[in-house]
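In this view, the complex is presented without one of its protein chains, the others remaining in place.
Showing subunit A:
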Amino acid sequence: MTAADSNPAAILAAEAEAAAKGAAPGGPAEQAGPRGRGPRARNTRAYLQYVAGKLGGALVSMFAVLVTSFFLFRLIPGDPVKQMTGGRRVSSEQLAAMRAEFGLDDPVWQQFTDYCGNVLTGDFGTSYQFHTPVMDKITEAIGPTLWLTGTAYVLYTVIGIWLGTRSAWRNGRIGDRFHTGLALTLYSVPSFWLGLLLIITFSVGAGPLPGLFPTGGMESGDESGFAYVMDVAHHMILPVITLVAVGYAQTLLVMRSSLLDEMGSDYLTTARAKGLRDDLVRRRHAVPNALLPTVTLMFVNLGTVVAGAILVETVFSWPGLGGLFYQALSVPDLPLVQGLFFVFATAVILMNTVADVIYPLLDPRVGR
């Protein structure tokens, strides 16, 4: 819709919005169908059918992810054993032993079924680079990633909704123009570049400014207890600022445009005619209805939280999944790349499904 992106978020929000409009043109949410015993029972059954359909779709997607992560990385780049040995001198017996160990001599279909079985039991193989199970590296790195991107996610969602509401409510005024312009500008900035500039300005120190924040990493290493928490928070400030700055524009724009859509509605005129204060009209009547597309966007973004910080984590040497993905790519460490790819895609599919399942409960016009 309005935001310039190829991200699924905007289009899902747009489709949900369109679906909502198609079902009840121009009317507020309260006007959804007749309420009674019969329709409600029918609705419940329809809802369960809808959920089953969405879950089935998610399973098909998961299978497609398995197929991609297997074939994309296995069939294109050539002989993994040669890449693993990296040009060192190895005897042909050693090569053969390695091929047998990784099951590379089996037929492709057997390799694929083995792979599926392994993934279902949480076994992604052994990293070429670290010589530890991929699953261990992932569980090790998922905590820092969730901390960093989770904090940023909460912040940019709250900031985006708040500023989007203000912008739409004072549509066309100087504040709206400023915030929309600023958000669009920050949205056009490459996140890694903003991160590098922040490091130069606040960590290395520019001119009279001393280095206020650490240049990277998650902890200084010699703290414990409360001091440790403060230390991690100190390391988190710059990466979180970077993620929030490039991330809040989308929420702001979706919130703004969906609130603008609601603003001409009759039910707002009614609310005003009742004598409600402007503030209450906004908080109790307009915003709850306008929040629906934003909620879809929030869930879709929640899925990308896991994969969303590859560059920022790399730039700030954050010990998370994104940084790990970059390390794995530069080798390339095939099992690790494969495992991370699977985790990233699974997170998105999972969250999209959750959004699909919850959405009809929030907005009765959808999915019936």
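Basically, a residue touches a chain if its C-beta (ideal position, glycine included) is under 8 Å from a C-beta of that chain, and two chains touch if they have at least 3 such contacts; residues count from 1.
Criterion: contacts and distances are computed from a predicted model.
K.L.:
What does the UniProt entry say the missing chain is called, choosing from "ABC transporter permease", "Electron transfer flavoprotein subunit beta", "Glycine--tRNA ligase alpha subunit" or "Xanthine dehydrogenase YagR molybdenum-binding subunit"?
P.N.:
"ABC transporter permease"
K.L.:
Hey, which of A:Gly53, A:Gly117, A:Gly143 or A:Pro190 is the one touching the hidden chain?
P.N.:
A:Pro190
K.L.:
Just one of A:Val60, A:Ala100, A:Val158 or A:Leu280 touches the chain that is missing; which is it?
P.N.:
Hidden-chain contact among the options goes to A:Val60.
K.L.:
Using the document's definition of touch, tell me which of A:Val119, A:Val134, A:Ala152 or A:Ile199 contacts the absent chain.
P.N.:
Per the contact definition at the top, the residue touching the missing chain is A:Ile199.
K.L.:
Of A:Ile138, A:Met218, A:Ala271 or A:Leu311, which one is in contact with the hidden chain?
P.N.:
Within the whole complex, the residue contacting the unshown chain is A:Leu311.
K.L.:
Write the list of subunit A residues that the hidden chain touches.
P.N.:
1-8, 10-11, 14-15, 18, 57, 60-61, 64-65, 68, 72-73, 76-77, 171-172, 176-177, 180-181, 184-185, 187-190, 192-194, 196-197, 199-201, 204-206, 215, 257, 260-261, 303-304, 307, 310-311, 314, 325-326, 329-330, 332, 337, 340-341, 344-345, 348-349, 352
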